[in-house]
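A single protein chain has been omitted; all remaining protein chains appear in their positions.
Up next, subunit A:
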Amino acid sequence: MTGIDHRLALERLLASDHAAPNPIDDVEALLKAHHPDYREGSLVSLAVGANRGSECPTALAARLQSNARIEDADLAGAPVVDTEVLIIGGGGAGCAAALTAAEAGGRVILATKLRIGDSNTVMAEGGIQAAVGEDDSIQRHFEDTLRAGHGCADRRLVACLASSAPDSIRWLIDRGMRFDLAEGGAIGGKLLRKKPGGATRARILSFKDYTGLEMMRVLREAVELDERIRLWNRCPLVELLSDEAGHCVGAVLYDLALHSFVLVRASRVILATGGVGRLHLNDFPTSNHYGATADGLVLAYRIGAALRELDSFQYHPTGVAWPSFRLGGLISEAARSAGAHLLNGLGERFVDELAARDVVSAAILRECAEGRGIEREGMVGVFLDIPELERRQPGTLAQRLVSLGHLARQCGIDPSREPMMVRPTLHYQNGGVVIDENGTTSVPGLYCTGELSGGIHGRNRMMGNALQEIITFGRRAGLHAARSASRHPAPKVGLFHLHGWRRQLVAAGMPLDRFGPDLFPSYANFDFGHELALRGGKRTMYAPRARGVE
């Protein structure tokens, strides 16, 4: 993709009259032509698994219908460790589950792919919803969430989210997380509340503009200091273990430091592996962390769990388009709600900045595709004109756009003088694994919690509900798992579910040499097959391949 040279575009921007954009005559046509969700060929129908027949983005479908890389033989000789509860994922949901399960007396292992805390959780800025205001109620939180999700969320889950939210905030405070106050002191003050888009009341609680960082550093420290939790960093989940009945009875992990498999026999397995951004669906940049490659989703599906709203993702209109090291990084909606304009390389506004997110995203993509974008160091985007906003409403930057200021400085830009370059970014997975209020799935023994689960946000997530979801449902899953776990491992654990899975793949004519889960983004230059052949499990059926699991 090419665009108008950055320097030229800056000159045109200065000369621009910022005239109101032409109205879009045909929104449907715009979406069809440019929005990733509507694009021809961007969705396919799943041919195997519990959701056979459902539509899903092509790149995700390829992973969901992938084959397991390992065989029974790979596992022979691998060390076996027993626990009651095995938790996979070291973000907010996994940590909340681990802490709660340990408090309930369960024997707990928490295994994570990177280092505990490397997650989407630590990156969250805006805040967390809980109805604590005098003018607010848990009923309102319930109704706002349902409505924002276009009415297709699971009511039981949403009710659970809204009614547990205040207690989840208490739980976080008890573990040492701070929140900003609007008035008064630490005792007897009132919490600062912000209004999420689409809500009827101000309900977002926050700590400055790095709420996720404050949450994650507290939870990470709590887990690391809890002697009841065995923490395994750099041990990604590569397959679930099943018994003959198809129940989940543990997991196969790969220890990246020791280059070997570990089998964990567990009465309860809780997946908390987060989102999918790093699959770069439809070739989008992403706001997500490096480990967001849908591993849990792929493995839950393979063992038989049902998924929902699989075709519903959030593409945020304003991700960073330059510089490349911040590509996809999130610029919150606050800039546009404060009145910042979007302009193309001709210095023209091209869309009502406050139109629906999907329309704004499609319009930006249209400008870029049709050569009216701005090009800088090979990156293409449009301008988000903060300097002009600051001239129109002096002080906006300092008062309302603090995190944008941080981000701009990171990019080496003075935001009061130079516009940011933006384009849409893949931000959030709205759907996921079907769960009940305790995080259990359709597969006995298997729980899912956090971004990888579905049902709470319907087809559209309100800001602040994801952080609330991970605490509320992370805790519930941890508690239920610990209470219902058996002390004794299943007598027979293996890869029983793989036989049926491979039969299905063959019957549907799907390739057997596409393996999953990915574990790392394609550009990580990590080839698991090669790794195994070289140093890992002593045998592997498959020849090393040149590059990632792509």
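Just so it is clear, a residue touches a chain if its C-beta (ideal position, glycine included) is under 8 Å from a C-beta of that chain, and two chains touch if they have at least 3 such contacts; residues count from 1.
Note that contacts and distances are computed from a predicted model.
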item	value
Per UniProt, the name of the complex member that is left out, chosen from "Iron-sulfur cluster-binding protein", "Phytanoyl-CoA dioxygenase", "Ferredoxin" or "NADH-quinone oxidoreductase subunit K"	"Ferredoxin"
Residue, one of A:E11, A:E55, A:D72 or A:D167, that touches the chain absent here	A:D167
Residue of A:P21, A:P36 or A:G329 in touch with the missing chain, whole complex considered	A:G329
Sole contact to the chain not displayed, among A:A47, A:I138 or A:A369	A:I138
Interface with the unshown chain - residue positions in subunit A	114-115, 117-119, 122-123, 130-134, 137-139, 142-144, 146-147, 151, 155-156, 159, 162-163, 166-167, 169-170, 173-179, 181, 184, 186-191, 200, 208, 210, 212-213, 217-218, 220-222, 224-225, 231, 233-234, 256, 289-291, 323-327, 329, 377-378, 410, 519-520, 523-526
